[in-house]
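Omission of a single protein chain aside, the complex is shown with its protein chains in their original locations.
Then we have chain A:
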Amino acid sequence: MNNLFPHDQAGLDAITAALLDAARRHGATDAVASVSENKGQTAHLRQGRIRALSREVSCGLSLAVYIGQRQGHTHSTDFTPDSLEEMARAACAIAQHTQEDPFAGLPDTDALCKTPLDLDLYHPWEPDSETLVTLARQIEEGIADWPEAASDGAWASAGQSQVRLANSRGFSAGYAQSYHGFTASVLAARDDIRCREFWHEGGRRQGELPAAKQIGAQAAGRAISLLDQRPIASGEFPVLFDARSAISLLQHLCQAISGRPLYMKTSFLGERFGQPIFPEHIDVIEDPFIPGALASQPFDTEGISASRRVLVESGVLRGALLGQYSARRLGLPVTGNAGGNTNVQIASRLTRPDDDLAAMLRKLGTGLMVTNLSGEGARLINGDYSRAARGFWVERGEIRHAVDGVTIAGNLLEMWQSIAAIGADTFVSGAFSTGSILLSRMHVASR
């Protein structure tokens, strides 16, 4: 395959090796170097005009050194030999000043990835700018079909990147990946009501993207459906998170079981391992090795391979997301999650193949369907949850009208435990995958 980047993997290996060598000469007892190269381009249109044609070629180089239990980090974008020398010198100088941390250090050699899997992550696409502009125009054509909608931006982008990670204990591996995507942002207006909605889809292969026009149509259709707004009464109601907004419930879980909040004791789930946090019909699975998936990786940012495992099994919290440092500090096995979670999916054993959105609305009965959330009102320290929401008021399983500017409040633990059903309308966004999620009740405040 043609190499699109300034260096090939062997070239990157030479850079990381030189950097590790410089670190050793400046007194590091251990070191880890990583390098990345990115290449991409985007066409951004708004109502037929080119807002920006951008071309990106960028790179980065990071070094962490250990002098015993002390550590120092440096970053640069300059790969010249002088710069590598300067990075090593500066990192070792910093490490002289930081304090001894008993948990600092490289992963055990046994834990490092032996044979990186080929996960089918790299399908480069380098269209010329006219092609991207044409695709962005098609996104806007999808919007133009809807009379009350106007484009507030259409983006078509293509991008590829490669990384190499090497440490002073002999680990050196790298891989390349690609991501291409279409985004539409739509303004819809009727009388005094104005609202904006967006839609994005992306993937590793250009060929697997939906038709560009469809992205615009999806955003426009959603925006227009939100125009028929009416107020609702405040109260306690069942709430259905549509699949896209339900992703946030999984994100809160992953944040709360990450290493740092656990060892800092800032997660409300710190004492909940081994205990039920979801109903018995719920499982949450992490899988780093799904071929072509958006958060798949052969190894994490420390060189450790995670594996497919259950984070939540029959409602019981089983797994944390740990890198080497947090694992040592917590006295737990490392899970290969330095750099965060890989692909995470939530599923209910009660879900039937025909549980589409219409079926979920019937299960909701009378209550609120949430399609958009705003505000960062999920507090991981105690699980308190209060966010602004937009969506639809539903009566006896049928959408009556749109709702905006309401807040939904509760506590994450109570919310998760009240999950009555998960739909078969699975939506994947980045690392996360879920169907729509029905909660049996939440506080809804309205004007």
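Just a few scattered comments:
Keep this in mind: contacts are C-beta pairs under 8 Å (C-beta built on N, C-alpha and C of every residue); 3 or more make two chains touch, one makes a residue touch a chain; residues count from 1.
Everything below uses one rule, namely that contacts and distances are computed from a predicted model.
One subunit of the complex is not drawn; among "NADH-quinone oxidoreductase subunit K", "Metalloprotease TldD", "Sugar ABC transporter permease" or "Anti-sigma factor antagonist", its UniProt record names it "Metalloprotease TldD".
Across A:28, A:143, A:163 or A:187, the residue that sits in touch with the chain not pictured is A:187. From the set A:9, A:29 or A:446, the residue in touch with the chain omitted from the display is A:446, counting the whole complex. Interface residues of chain A facing the missing partner chain: 46, 49-59, 71-78, 90-91, 93-94, 97-101, 104, 129, 152, 187, 193-196, 234, 264-266, 271, 374-377, 379, 381-382, 384-388, 404-411, 443, 445-447.
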